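Pasting in a structure now, in structure tokens, and then I'll have a few things to ask.
Apart from one protein chain that is not included, each protein chain of the complex appears where it belongs.
By written order: A and B. Residues from 1 in each chain.
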Amino acid sequence: MCLAIPARLVEYIDAERQYATVELGGVRRRVNTCLLTGNDATAPGEYVLVHVGFALSRVSEAEARETLRLLEGMGAAYDDEMDQVRRAPELQP
Amino acid sequence: MKFADEFRDAGLARTVAARIAAECGERHWKIMEVCGGHTHTIFKYGIEDLLPPGVELVHGPGCPVCVIPMGRLDDGIALARQDGVILTCFGDLMRVPGSDGSLLDARAGGADVRMVYSPLDALKIARDNPDRRVVFYAIGFETTAPSTALTLLRARAEGLGNFFVFCNHVTIIPPMKAILDSPDLRLDGFLGPGHVSTVVGIRPYEFVTRSYGKPVVVVGFEPLDILQGVHMVIRQVLEGRCEVENQYRRVVHDEGNPKALDVLARVFRIRPHFEWRGLGFISQSALELNDDFADMDAEKVFTVPGVRVADPKACQCGEVLKGVLKPWECKVFGTACTPETPIGTCMVSSEGACAAYYNFGRYSRARDRETALRALPVTAAGAPR
Partner (left out) sequence: MSEPAGGHRAGSGAAIRAAAESVTDPEQRVLQRIAEIRKRRPALRETAISMSHGAGGRAGHTLTQALFAAVLGNPYLDQLGDQAVVPVAGLDGALAVTTDSFVVSPLVFPGGDIGELAVNGTVNDLAVGGAQPLYLTAAFVLEEGLDVALLRGIVESMRRAADRAGVEVVAGDTKVVPRGKADQLFITTTGVGLVRQPGRLGVHRIQAGDAVLLSGAIGDHGATVMLARGDVDLEAPGLRSDTMALWPLVAALLDADVEVHFMRDATRGGVATVLNEAAQQAGVAVAIDEEALPVHDEVRGVAEILGIDPLYIANEGKLVAVVAAADAERAVAIMRSTPEGAEATRIGEVRADPPAMVFIRTAFGGTRVVDMLVGDPLPRIC
């Protein structure tokens, strides 16, 4: 059961932030946002991962960019970069 | 950024594939992905076409529809046939064959079976039909279980008395362990299930590295994620490392989602054992509703046959699920067992390895192996590294 897709959180529907409208390609859907707490707290305009009508987690743009950067860097200096990343304190859990 | 297209870029894919080819050497690599979503992506994008012939992706038992034994299907059908019951389930389940037909057949026979896209849809049906009893056939790994849990909590909060769950949620770690313990298989590493990990984090996979010495890379679902994951597994082995790495950092926190784990604990408990199609009984591998929710537990409130049904003799789903057999190696693949006349679950679910191979892979496998063979260098590439 793994189909979960990133969609943009448009706005929260209720005051308690239990439901929100998300949008993907012009299509809007209402999802439950009870799981978006702590590290996954999401502000309108950011992206979330949606699965069976629930937002499971926040999609981090910073991490996404970093992942893409690593992929793009898979040319000459890739290996050096990987070593640096593993040692970088700000990207440790 | 939309977080999808960027991770499907063909040019980047070729770069990563080239790195893999440059570094994988002569060894025959076997990397298992345990998530049905990965199986689907691999076939849909033809990722195996891009990988060098020496790197083999083995499809594991990560499709939660595929691992449901026939007896549990029969139980669901029995529920659907009870007076006043509306049985709700995800689309994938509708055509899975039980001993005597599928849920779709049961519907043709008069049972009220309705497809939903979310357990919340099932809850709505319960609200809209107070005189009927609505049963939600819950399936899925830890990715989906919190959604079922939240729905049950909501039903409780609203005081609904006509909503029930037939719980078939399973957990990912025990089958991974069963595979690792299996003598049939020699694996070099795992691509860990990305969305399960959004819930459970990456720590649960440490037993694989510590006790079995195989690297695990938790991976996303776009084709570039999978390619990067394969590369990371190979790098670990070549560098003599054996760790759990997180490739899917944009969505997976190493410690998971504490709120999701909390709702799971409030609603479910672990079954002592559960039968997995093809893998037999596995301890502590599935969830059931705990005592606080006994009144919403379909197994307790209704009578279900609860009969253990053996797979048809011809069916080799078990071996395919363990990655021991490739789909086309199954005796009945494509002959008696086809997508429209499925014998086993691997052929029904869109994530099952057999359905994926039949629907997507059939043509390119034969043709491109020829091409790949011709392109295989006689000497290893003079890799820069």
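Just so it is clear, a residue touches a chain if its C-beta (ideal position, glycine included) is under 8 Å from a C-beta of that chain, and two chains touch if they have at least 3 such contacts.
Because the structure is a prediction, the values reported are computed rather than measured.
Shown chains touched by the missing chain in the whole complex: A, B.
Of the options B:L104, B:L180, B:C242 or B:V301, the residue whose C-beta touches the omitted chain is B:L104. Contact with the chain not shown here comes from a single listed residue; of B:D49, B:D254, B:E299 or B:E319, that residue is B:D49.
By the touch rule set out above, chain A reaches the unshown chain at residues 1-3, 5, 7, 24-30, 50, 52-53.
Of the residues in chain B, those that touch the hidden partner chain are 4, 8, 10, 13-14, 23, 25-26, 28, 36-37, 40, 43-47, 49-50, 53-54, 63-65, 90-92, 94-95, 104-105, 107-109, 115, 117-118, 121, 140, 223, 238, 326, 328-329, 333-335, 338-341, 349-351, 358-370, 372-373, 376-380.
The criterion applied here is as follows: only the chains that are shown with their structure count from here on.
Note on chain placement: the centre of chain A and the centre of chain B lie 22 Å apart, centres being C-alpha means.
Every residue of chain B that touches chain A in the complex is listed here, in rising order: 1-4, 6-7, 12, 15-16, 19, 35-38, 62, 64, 90, 117-121, 139-141, 143-144, 146-147, 150, 193-196, 198-199, 221, 224-225, 228, 231, 235, 247, 249-255, 257-260, 263, 351, 384-385.
Across the interface of their complex, chain B is touched by residues 1-6, 32, 34-35, 37-40, 47, 49, 51-54, 56-61, 63-68, 70-72, 74-76, 78-79, 82, 91, 93 of chain A.
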